[in-house]
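The complex appears here without one of its protein chains, the remainder shown in place.
On to chain A.
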Amino acid sequence: MKTKLSVAACACAMAVALTSSVHAKTPGSKLLATGGASTIEGAGGGGIVPWATLSSYADTGEWGATVNLSEVSVDDFRLSVKGISASWNNRIEVSYARQTFDLSTIGGELEQNIVGAKVRVVGDLVYGDLPQISVGAQHKINQSFALPSAVGALDDSDTDWYVSAAKAWLDGPFHRTWVANVTARNTRANQLGLLGFGGDDEADSRWVAEASVAMFINRYWAVGAEYRQKPDNLTFAEEQDWRDIFVAYFPSKRVSLVGAYTDLGSIAGLDNQSGWYLSVQAAF
């Protein structure tokens, strides 16, 4: 029920954004690429790390929205994500993502819905001395709890809390613009929550660190890397940290594309899960 309500709120916010953007020449006034890409959990950010930046180009007094699709394909698994987000005033972002995790080798499918919200507390990505600092929450509801429960997960839903700081250096090393983001997340999600929350090994949530760095080669192309620490709550299989290196392309404020090579470590007992990641976002 909670999910449905939040989805309705998202859809409503998007409708507002869409009608107001009919008159605007561009999706918003924030500078190109400063809305970032969309993460696999729906929040604005890199590919696997939510950033302090808010998705879309909604600047002071503006509304914005995004629609995004992501695919992660590693040796024995495939993750598909459909997401939407709405943002207002460069202050608040709400997002919704639906994840489908295809257990290609083992057989079967896991599903999860994620409703997120993020608020910029202080600072700015580009201007001033302070980094942009945001706090966010991701409420996750596993839709296929039979398997997670069988391998020792305790709950089928939970909320991740995080605080992120991001800063851009307009004239960084090599006279290129660089962006860095660090995120601290309080979570007890097993493999994002696709394997439920808490476990027979560790029941409680803990803080994990996540980080991203990107360099803009020019106005439209960036390359970077991400790292994401993971909890390890289940005895049946070790969960490992995630990392990726990516190329992002921002041809306009309307669309962005991210391609990455990703290393997800061991998942559900199957080791060395690496492969590619592709994400496309449309902004309004």
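Here, a contact is a pair of C-beta atoms (placed from the backbone, for glycine too) under 8 Å apart; a residue touches a chain by one contact, two chains touch by 3 or more; residues count from 1.
In this text, contacts and distances are computed from a predicted model.
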Name per UniProt, for the chain absent here [options: "ABC transporter ATP-binding protein", "Glucose/mannose transport system permease protein", "Hemoglobin" or "Succinate dehydrogenase subunit B"]: "Hemoglobin"
Option from A:Glu41, A:Glu93, A:Asp124 or A:Asp156 whose C-beta touches the chain left out: A:Asp124
Given A:Glu62, A:Glu93 or A:Glu239, the one touching the chain that is not displayed: A:Glu62
Where the missing chain touches chain A, by residue: 25, 28-32, 59-62, 90, 124, 126-128, 169-172, 174-177, 217-219
